[in-house]
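Presented below is the structure to which this report refers.
Removed from the display is one protein chain of the complex; every other protein chain stays in position.
After this line comes subunit A, so read on.
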Amino acid sequence: MLSLNNITKISTLPTTNLQILRWRRKPRWVPVAKSKMFRVPQRPVISEDEAMEIKRLFNNYRTQMKSIRRYMVEKTMASFARTADPKDIQRIQDEDFARCSKINDEWNASVQVDRVKFFKDTFENYINSAKESLRKHEELNQLQLEEAEKLVAEQKEAAKTFITEANIDEAIERALANPVDYNFAIDLDGNK
C-alpha cells in the first residue's frame, strides 16, 4: 500500500550508481550484431624489448614455481615411501632400536644413581636404628642391674640387725631388759 513512509524509502535507494546486469555475454545462438559484423580486432603490439623482458620474467617465475612444486611432491612422496626389501626394513629397525637404546641407557644411568643411593641410605638407616635399639636395651639392662645391686646392698645392711640362732639369747635378754611403753598419743606431726 502506497503511503508516505513507502515513498520516502524508495527515494533513498541508490538509483544513480545502480548498474542493472542483463547478461554477462551474448548467447552463442544469437546472431552477430550489424555493427560488429566485419570487426577485425586489433592485435596488441608489444615492442621487442618489452616482449623479451616479459618473457624473461615469466621464465624465471615458472622455473621457480616448477622447482617448488617438484620439491613439495618429492617431500610428500618420501613420507609415503615404504621399502619392501626385508634387509632395508631390518636395517631401519636396528638403527631405530640403537638410537632408542642409547636414550634409554642414559635415562637408566641417571635412575641407577638415584636408586643405589636410596637403597644405601635405607640400609644405613636400618643398621643405625638397630644399633640404637641395641644401645637402649643395654642401657635398660644396666639400669636394672644397678637397681638390683642397690636392693641387695640395702638388704645386706639390714641383715646386720637380723636375729639369728647365735644372738637369739642376747636379743631376748635385751628385750626383756628394755620394755617399750606404747601407751602414748601423737599429734599430727608425729610428736608425742
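Operating definition for what follows: contacts are C-beta pairs under 8 Å (C-beta built on N, C-alpha and C of every residue); 3 or more make two chains touch, one makes a residue touch a chain; residues count from 1.
Note that contacts and distances are computed from a predicted model.
One subunit of the complex is not drawn; among "Cryptochrome-2-like isoform X1", "Small ribosomal subunit protein mS25", "Elongator complex protein 5" or "Cullin family profile domain-containing protein", its UniProt record names it "Small ribosomal subunit protein mS25". Among A:101, A:142 or A:155, the one in contact with the hidden chain is A:101.
Between the chain not shown and the residues A:20, A:45, A:77 or A:166, the one that touches is A:77.
For the chain missing from the display, the contacting residue among A:60, A:93, A:129 or A:167 is A:93, taking the whole complex into account. The chain omitted from view is touched by exactly one of A:48, A:114 or A:169, namely A:114. Although one chain is not displayed, subunit A still touches it through residues 73, 76-77, 79-80, 93, 96-97, 100-101, 103-104, 107-108, 111-112, 114-115, 118-119.
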